[in-house]
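For this depiction, one protein chain was excluded, whereas all remaining protein chains were kept in their positions.
Chain naming follows the written order as A, B and C, and within any one chain the residues start at number 1.
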Amino acid sequence: MSSLYHECIELLKNRNVSLYDIAECVLLLQKPYYDDLTIEQCEEAVESTIRKREVQHAIITGINIDMACEEKKFYSKSIEEKILEDYSLYGVDEVLAYGICNLYGSIALTNFGYIDKTKPGIIGELNNDKKQCNTFLDDIVGAIAAAAASRLAHRK
Amino acid sequence: MSSLYHECIELLKNRNVSLYDIAECVLLLQKPYYDDLTIEQCEEAVESTIRKREVQHAIITGINIDMACEEKKFYSKSIEEKILEDYSLYGVDEVLAYGICNLYGSIALTNFGYIDKTKPGIIGELNNDKKQCNTFLDDIVGAIAAAAASRLAHRK
Amino acid sequence: MSSLYHECIELLKNRNVSLYDIAECVLLLQKPYYDDLTIEQCEEAVESTIRKREVQHAIITGINIDMACEEKKFYSKSIEEKILEDYSLYGVDEVLAYGICNLYGSIALTNFGYIDKTKPGIIGELNNDKKQCNTFLDDIVGAIAAAAASRLAHRK
Partner (left out) sequence: MSSLYHECIELLKNRNVSLYDIAECVLLLQKPYYDDLTIEQCEEAVESTIRKREVQHAIITGINIDMACEEKKFYSKSIEEKILEDYSLYGVDEVLAYGICNLYGSIALTNFGYIDKTKPGIIGELNNDKKQCNTFLDDIVGAIAAAAASRLAHRK
């Protein structure tokens, strides 16, 4: 397995997100359609999603933007402030998330929209967390969950 | 106003969808964010969305696919059947809907995902209607509502 | 292999497109980057692309729209005429093609844009063919080629 994969897992952990947290979102999304879906199957689907190179690039880039803003390292303070406050009309974080979802087709996009509005589990926690900047992270986590759910739907 | 605009309004009406029905979905989506939003403002936003050429093309094409399948005019019965039963893994209807949402940015895409899962108002009615094929229509109506809601959000 | 796969191959053949034709486009796109790329590898990449369910749905739906318009089966003559003349501002055919490309990431989208402008090989032939309606077909073939090229780039 590539070292970028392990870097993603580490980076997510440093920002307080475990694969299990993401798997819980997947279970929530897909449970209504498969009675016997297990958390283990969801975790496998999450791992498989993070094994894709384009997903890895999006994860690491997004988290690095959050961190750079937290540490006030962006040149343009206007955009740094919008990212830090998670300004509702700033949509570049969603654009990055769609870059992940698009790889998994239309079911992934629909799932993402639903997650983004309802903010289940870890997504809601990230959204309410005031200790770090999660503007890109919560959308990336939502996109991974939506993509993994779509993968399960297509492989049933 | 272009004749394609009027054709869209007529075609939607023939398939039992009024601008007011779509405006109600918009109100539902945006009311939580603006206390004083009126149904008239929502209807204006819907009209403005339908004035875009790419939206008009998507509306007319989608409804014509539904109608052609209803009348068993498609050459490939495999896909005609999937469209007629609104097969959950058939996603071309959502792809067409995203073609509308994309023009209105990331808020529109998120709204669409939410509408598509929760099926408020007219979307739910179309989804349950057994008298005609609404496979493309319900996604198109959802996309128009999501786009109009995004337009209102950006213009607040 | 699913019967939808074979249906796609048959349908493409009926519309005068072979896997070899599409593989030639892929070779043209990727040859500058890999000296030793063979037409066989390109054909395998094309086959693998057509094995994806969402790609199959897009292929069959797009070709059926072309055929329905050819046979004057669409209810709305306004849109039927635009499809028959391949009207330059009608973009639903490209929207369907992007539904394929998106599954293969950003390289696929860029490749598609290039193919769509330069119209190499079979794409140019389809575009100049006056005997049948290829409005959706030429974009679908371009999207399959772009997707297969992206697959090769990612697996090098």
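Here is the rule we go by: a contact is a pair of C-beta atoms (placed from the backbone, for glycine too) under 8 Å apart; a residue touches a chain by one contact, two chains touch by 3 or more.
None of these values were measured; they are calculated from a predicted model.
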Which of B:Ile9, B:Leu84 or B:Leu103 contacts the chain that the document leaves out: B:Leu103
Selected from A:Leu12, A:Ala58 or A:Ile123 as touching the chain missing from the view: A:Ala58
In the full complex, which bits of chain C touch the chain not displayed? Write them out. 88-89, 91, 94-95, 98, 105-107, 109-118, 153-154
What residues on chain A make contact with the chain left out of this view? 3-4, 7, 11, 53-54, 57-58, 60-61, 63-65, 67-68, 71, 73-76, 78-80, 82-83, 89-92, 95-96, 98-99
Could you list which residues of chain B touch the chain missing from the display? 53-54, 99, 102-106, 154
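The rule is short, and it goes like this: only the chains that are shown with their structure count from here on.
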Using C-alpha centroids, which chain lies at the maximum separation from chain C? A
Which pairing of chains gives the most C-beta pairs in contact? B-C
Once you find the CA centre of chain A and the CA centre of chain C, what distance in Å lies between them? 31
Can you pull out the residues of chain B that are in contact with at least two other chains? 89, 91, 95, 98
